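My questions all concern the structure below.
One protein chain omitted, others in place.
Think of it as A and B in the order they're written, each chain with its own count starting at 1.
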Amino acid sequence: MLSLFALVGAVETGLVFALVALGSYLTFRVLDFPDLTVEGSFPLGAAVAAKLMVGGVDPWVATLCGGLAGALAGLVTAFLNLKLRILHILAGILTGIALYSVNLRVMSAPNVGLLNVPTVYSFGEAWGIPSLYVPLVVLCVVIVIALILIDLFLATGFGLAMRATGANSRMAKANGINTAAMTAAGLAIANGLTGLGGALFAQMLGAADVSMGIGVIVIALAAVIGGTALMPSRRLPLLTLACVLGSVVYRILIAFALNSDFVGFTASDVNLVTAILVVIALFAPGRKFPSVRIRQGAAK
Amino acid sequence: MITLRDIAITFNKGTPLEMPALRDISFVVPQGQFVTMIGSNGAGKSTLLNILAGELTPDRGLILVDEDDVTRTPIHVRAGKIARLFQDPRSGICEDMSILENIGISAGRTSPRGFGFALTSEIREKAVERLSMLGLGLEKRLNDRVALLSGGQRQALSLIMATFGSAKVLLLDEHTAALDPGAAEQVMRLTDEVVSQFGITTVMVTHSMRQALDFGSRLIMLHQGRIMLDIRADERRSMRVEDLVQLFRRKEGQDLSDDQLLLG
Partner (left out) sequence: MKALFVASATVLIASAVGGVPATASPKKIDMITMTDTPQLLEVHDGIVAGLKQLGYVEGKDIQIDFKSAQGNFGTAQQIVRQFVGDRPDVIVPITTPTSQATAAATKDIPIVFTTVTDPIAAKLVSKLDKPGGNISGVSDPVPIKQMMTMIKEFVPGLKKLGLVYDPSLPNSVVTVKQIKEVATTMGFTTVESAAMGLNNVPTAGQALVGKVDAIFVPNDTTVYAVFESLVKVAQDGKVPLFTAERRSVQRGAIATIGLDFVRMGIVTAGMIDKVLKGTKPGDLDVIDMAEQPGALSLYINKGAAEKMGVKISPELLKKAAEVF
């Protein structure tokens, strides 16, 4: 039986990773830049926030700093790709690899415990909200704000320019768009969101751990692909919402899979379940998907 | 409006494939003039256009557009002054976005792209107004994806997009070559109307001598990287394709051997 705890836990985890999914939507879908930096920027956000919090910094400030650190990581990838002409996928991988060592340095240890410092969820105790629901409340607020900001952003001139950069960079340039700046900005925003997610997740988990980033990109993509498959639309605000829903639904399905009393799934099958979901989402007949063709994308 | 001075470029320098694509090209295009440019394959006309657009940097020489030196300016900065239509109808637009969104992109050409809403009612009105000029009904389909448009319609849209953002110069890169004859004719007609209505200085590269004579007020023919013929309006008016061919033979001492050029 899926307990309330497990369900709420699934939704909370889904919301945190929705931040990463939104970031991946910006890079993979809008900019057409397959960005793998997230495997490093997710734990980087966690590491920076954790280190600051243990040092006595206010948890909200620390969390924002985690986001900023993630954004910086995105800029590094941008630099590798735009200035050093390294292939986009490789640029992200390289930054991700380097960040592993950077994270160890930031934390001076592979793991920084957060069990006895005030976190962004600590206020719940003072307000009398049961601790089960606090992350849910906080994350809902964060996600709503993030969605509003992203949707507004994509509707601005800047956002439109970024979309053009990903859709047809040659045309974008011919229309006065500085595609390099757009790519860098997109990578910064996407990884900033990821870093934010990492910081929020570490506070849920009770620690920042250098291995937290492993497998994050697959989860993010599963959310993007699955979400946009469940809710295909041409309208951007619906697409971004779809990514959030995709992340949450994915986590709920995992929760069912973990409930090994029926169907016979175990935790070890999570990866297989993920892969199957992505395949279904990509190839289910009768659905119109944004396909994953290689277009004249942002990173040439 | 456009000044080119001693432009030269060589490809594959220092290798056995070395080819001087342009040698000492110099000419001036006054404001509002419509120049057609022809030449056989390898004559250098595409190269010249690419240099004007900013996709190539010349080895030597100077390009001035409206008194500003743009020789080494990046494409996206140059785009404030120079608009371009490509041969492939898919290159000039984002086909997964709507007509209005594409216009929104071109509207930001000359003004900095800020955090204001991209698709304001102002832009929408302007889009309807300009698209109506085409007479293709596109102004009623603002939210349709460009992917639904035919090649001719896309080029027409690109044409209108080029008029946004107060660009002063229009480069046409064989923009009707990929269209069927009916669409090509329609687009050429629209080009003529739009260019004269907005007074845009235009350089059109074409593969067809017929087109080069029928449109514009000045014809430049390139051959092996040099300007071979530069014929003004009055001389052009009565010319026919055969006359051009004769002129070429007299100047070069050999016959034009490019079939497409002659028959197109």
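Going forward, a contact is a pair of C-beta atoms (placed from the backbone, for glycine too) under 8 Å apart; a residue touches a chain by one contact, two chains touch by 3 or more.
Just so it is clear, the structure is predicted and the values come from calculations on it, not from any experiment.
The shown chains contacted by the absent chain are A, with contact judged over the whole complex. Contact with the chain not shown here comes from a single listed residue; of A:Ala10, A:Leu31, A:Val48 or A:Leu241, that residue is A:Ala10.
From the options A:Val57, A:Ile89, A:Ala181 or A:Ala207, the residue with contact to the chain not on display is A:Ala207. By the touch definition given at the top, subunit A reaches the unshown chain through residues 1-10, 12-13, 17, 100, 104, 109-111, 113-116, 131, 201, 204-207, 209-212, 214-216, 219, 230, 251, 254-256, 258-263, 266-268, 270-271, 284-287.
Operating definition for what follows: only the chains that are shown with their structure count from here on.
Averaged C-alpha coordinates give centres for subunit A and subunit B that are 43 Å from one another.
Taken together, the subunit A residues at the contact with subunit B in this complex read 153, 155-161, 163-164, 167-168, 170-179, 234, 290. The part of subunit B that touches subunit A in the complex is made up of residues 53, 74-77, 79-80, 83-84, 86, 91-97, 101, 104-106, 108-110, 113-119, 145, 161, 165.
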